[in-house]
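Complex shown without one protein chain; remaining protein chains in place.
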Amino acid sequence: MSINTFGHLFRFTTWGESHGPALGAVVDGCPPGIAVDAAMLQHWLDKRKPGQNRNTTQRQEPDAVEILSGVFEGKTTGTPIQLLIRNTDQRSKDYGDIATSFRPGHADITYYQKYGIRDYRGGGRSSARETAARVAAGGIAREVLKALAPQVKITAYMVQMGSRAIDRTRFDWDEIARNDFWCPDAETAVLWNDTLDHLRRKDHDSVGAMIEVVASGVPVGLGAPIYGKLDSDLASAMMSINAVKGVEIGEGMAAAALRGSENADGIYYEDGEIRYGSNHAGGILGGISTGQDIVVRFAVKPTSSILTPRQSIQIDGTPLEVITKGRHDPCVGIRAVPVAEAMMALVLADHLLLDRGQTGGVRGHIGAD
Amino acid sequence: MSINTFGHLFRFTTWGESHGPALGAVVDGCPPGIAVDAAMLQHWLDKRKPGQNRNTTQRQEPDAVEILSGVFEGKTTGTPIQLLIRNTDQRSKDYGDIATSFRPGHADITYYQKYGIRDYRGGGRSSARETAARVAAGGIAREVLKALAPQVKITAYMVQMGSRAIDRTRFDWDEIARNDFWCPDAETAVLWNDTLDHLRRKDHDSVGAMIEVVASGVPVGLGAPIYGKLDSDLASAMMSINAVKGVEIGEGMAAAALRGSENADGIYYEDGEIRYGSNHAGGILGGISTGQDIVVRFAVKPTSSILTPRQSIQIDGTPLEVITKGRHDPCVGIRAVPVAEAMMALVLADHLLLDRGQTGGVRGHIGAD
Amino acid sequence: MSINTFGHLFRFTTWGESHGPALGAVVDGCPPGIAVDAAMLQHWLDKRKPGQNRNTTQRQEPDAVEILSGVFEGKTTGTPIQLLIRNTDQRSKDYGDIATSFRPGHADITYYQKYGIRDYRGGGRSSARETAARVAAGGIAREVLKALAPQVKITAYMVQMGSRAIDRTRFDWDEIARNDFWCPDAETAVLWNDTLDHLRRKDHDSVGAMIEVVASGVPVGLGAPIYGKLDSDLASAMMSINAVKGVEIGEGMAAAALRGSENADGIYYEDGEIRYGSNHAGGILGGISTGQDIVVRFAVKPTSSILTPRQSIQIDGTPLEVITKGRHDPCVGIRAVPVAEAMMALVLADHLLLDRGQTGGVRGHIGAD
Partner (left out) sequence: MSINTFGHLFRFTTWGESHGPALGAVVDGCPPGIAVDAAMLQHWLDKRKPGQNRNTTQRQEPDAVEILSGVFEGKTTGTPIQLLIRNTDQRSKDYGDIATSFRPGHADITYYQKYGIRDYRGGGRSSARETAARVAAGGIAREVLKALAPQVKITAYMVQMGSRAIDRTRFDWDEIARNDFWCPDAETAVLWNDTLDHLRRKDHDSVGAMIEVVASGVPVGLGAPIYGKLDSDLASAMMSINAVKGVEIGEGMAAAALRGSENADGIYYEDGEIRYGSNHAGGILGGISTGQDIVVRFAVKPTSSILTPRQSIQIDGTPLEVITKGRHDPCVGIRAVPVAEAMMALVLADHLLLDRGQTGGVRGHIGAD
């Protein structure tokens, strides 16, 4: 049962609406003795924070996180960690129109139909603000990884905005943090900037995006076949992010077009280590990590909140044209980047503990002797 | 916690290895009073059964399912339903080589590394034979849907094999059951047949595929935001199928390239019903079903078991070239089609019960009155 | 997986320590459209609140509950409900001694041994303050019951303090709320008062208690055999309350001494209704509610925090005599009464939703027709 909870052993439950007094997450099952403080979590929240540049929503939220429980004298105690983020800039008046009508492409209509009631202010529970709570919880997961598997490194970045993908020959890890788009290709970042300017000023439209998340240094053996496979959990995790419509691992959808002789990664044993000739598998075989880089990609649909009028209805069935004013991201994919990193960290920390519980971390030996 | 269990309220746990005495599934949380008998389940197992034509593995398994509990005088009693399928054609000698070596692209190496031990015969637990248990459990889910939401119809089919996709202008629902590939386009089916013949006889290779699953007639309101979103659960379900590397809903990965004005489906109210101008969303908004067709696609990698030699290692690290003899599917995607239908049925039945539990099936009213 | 979470479908997770900034609970799976406000919850918290009379701890806590999410315009929305209670009277200095020593009968030593770290202030997570969060969550459960099964009535009361039990011939439901002990027998309440005065002033000691909880009007058919039996869940729920050492249903431990002819409740059909000649079963057969009163009793051990010196050790193994000053309940059982009501409400609301999900509330018909 996991309506608002994610994870097997390291579990988090998020709560809160876009325009309620606060939102947050309670993290349960965190090992004791892990160094955690609010500043560590704030670092990651600041990456996701809205209003940082003109390409994301102009809502001003400090997104300051408070730790209310589970940490004592700077260390986790093994008890649940409650993380609280107050909503301060709740300009609810922007949303008055949507109380009785439904924005196309939004969850307004399905939440109303399912529950018979909805907190319509800013999308309520269906707002991407919920992802702030994930980023905070992801900060705890990162500290767990740092303590138990310090070699793990997680990096997400955008590889496509609209129809324009990056040029992988220009891929530069250091570039990712330098531009507003977490783009590893500086030239493409400039082009994306132009695209967004045009969309915002002229077209009053929005655009989709594709994000890639890579985790390196992941220990061999994480993943719980059959229904807790690492890739199955990652797919669930990424698909749960607002506006995501597709998830792929390694070769992904392109695997359909390959032949077996192209796709299966050859295995070598060199210098006392297992190596693979390629990584079509994206670091996962049979739902279990191989030790290679875990590579996940997902597509984010274009923001449905646009100034261009769209056909919709009111609650009584009468038609209306919806123009969403509010303060919205023309490319919501940008802010999905830190969320993707958080979800990767949360899934890996969970599987690390789950594997420790089930196998005790014992590994089958390969090699001479 | 869901290592070998899937579902929230309607839950199934599969068990069994490729070459053990039997495999099966126990289905828990099934409502009482549902008409079920072994013949109903057998119908679906026969669709998935190996050895039916020359394009799938020549392993001969009757895959006869027995119901050991939970059904009394032809009806479910609300208690757990144990489904058992015996393994009869366990030609283990074919697999002797892999006891001490690892097939590239297979879970051999990760299972061994994680658990320190593995039932290497035919892939053991990681074999696609496990999906027979899902198909049997899916048969129960179908009867639940038939009883509680009889208008639901689930159809899966192949839309791409290797680099060749179907031509959607020739799409014919009736064609799907007529050819060996569950292909809705008769002309493409012929071409695929040639491709497979060539692969099997000349190239000794295999090929990937893409499957699409459509559920029509799905009630509005299924899906449990945030971490039990319908799309999130479908992604997890499909990604858990052997060899799947990517999953997408509606517009899927292509959503990255769209603009908001193109992607958001307009909403209309006509003849007392809510309608949408398009279905880019694939029938799900905010993780909740809209009542439109639910459209899921996933990619299956090419079978890694091929006669073409591949570079690998033995357990002691010494290199070897692996040629997998056994009896393998040149396009494992074909047999994933009935599995995809089963997983869709299982997810929908689960969410139907979950929604009934949480909301009591109450729906927000839209329209005049 | 349920470390700090309880429930199947209506689930709550508590968090917080005795002397942290706050504690609370997040309730997930609550049906939409239920009328809830903070005042409703406060009513029940006020019943449990410390410092109300001289027989309970003199810690002064307003225990004011805030609803941070999941309720919109006075109604639940079907999304998670975060309940927050600030700790205001954290006189931590009282607890300085226990940072490096262990109080006999307390969880100090086991928390330290298990986690290697503990928030020693006031018992941290192991403090009975955690039950405030349950009482708040229980308030939500009561509103669910009021909406879906309005005939349910839950009453808890003390039936024994130390060696003195109530005289059931004097049982008066109206008396329960009139004295400081939730005692249904006015004469015994006076005697208990004397006992406590003596314990506190002269003996510097504490005393155990027995609580009984009765739920009437419970619908037939709640309970999920085998491992979610109603009595099994109630046993788990009550045993999870601090200091509880035994739980019994109906005849309870005394059933061991009975004969079958005495114990089995005869069944009658009168005036179109099923009736039972007695209620040895305590309202539960085979883990499922019969419609009779559900009767649960549990024993609370005497508070271990007493002024009488007890033999213990310091963290380095050196012996010391522990006298617990602080502000402690001489009979912690008193404050367990509202907690017991809350747990009963939480279990019943959960099973009501679970049954609605699984059976749809259909019931087998008994009687002519």
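All chains are identified by letter, namely A, B and C, in their written order; residue positions are counted from 1 within each chain.
Criterion: a contact is a pair of C-beta atoms (placed from the backbone, for glycine too) under 8 Å apart; a residue touches a chain by one contact, two chains touch by 3 or more.
Predicted model only: the values in this text are computed from it and were never measured.
Chemist: What chains on display are touched by the one that is not shown?
Modeler: Within the full complex, the chain left out of view touches A, B, C.
Chemist: For the chain that got dropped from the picture, name the residues of subunit B it touches.
Modeler: Its contact residues with the unshown chain are 1, 3-5, 8-9, 11, 13-17, 20-24, 26, 28-29, 32-33, 66, 68-70, 72, 75-82, 84, 114-119, 124-125.
Chemist: Please output the residues of subunit A touching the missing chain, sorted low to high.
Modeler: That gives, for subunit A, the contact residues 1, 9, 29, 31-33, 78-79, 148, 225, 353-354, 356-360, 362.
Chemist: Suppose we count only contacts with the excluded chain; which residues of subunit C make the list?
Modeler: 1-6, 8-9, 14, 102-107, 109-118, 125-126, 130, 160-163, 199, 203, 205-210, 220-221, 223-229, 231-240, 245-269, 274, 277, 280-282, 285-290, 297, 299-306, 308, 310-313, 315-319, 333, 355, 358-359, 362-369
Keep this in mind: only the chains that are shown with their structure count from here on.
Chemist: Counting only C-alpha atoms to place each centre, which chain is farthest from subunit C?
Modeler: Centre of mass proxy via C-alpha means gives B as farthest from subunit C.
Chemist: Under the over-half criterion for shared residue numbers, do copies subunit B and subunit C use the same patch or different patches to meet?
Modeler: Homomeric contact, same residues on both sides for the most part.
Chemist: How many Å are there between the centre of subunit A and the centre of subunit C, using C-alpha atoms for each centre?
Modeler: Result: the chain centres lie 39 Å from each other.
Chemist: Could you put a whole-Å number on the gap between the CA centroids of subunit B and subunit C?
Modeler: Centre-to-centre distance between subunit B and subunit C: 45 Å.
Chemist: Mark out which residues of subunit C touch at least two other chains, giving numbers and ranges.
Modeler: If we look for residues of subunit C contacting two or more partner chains, we find 1, 9, 29, 32-33, 78-79.
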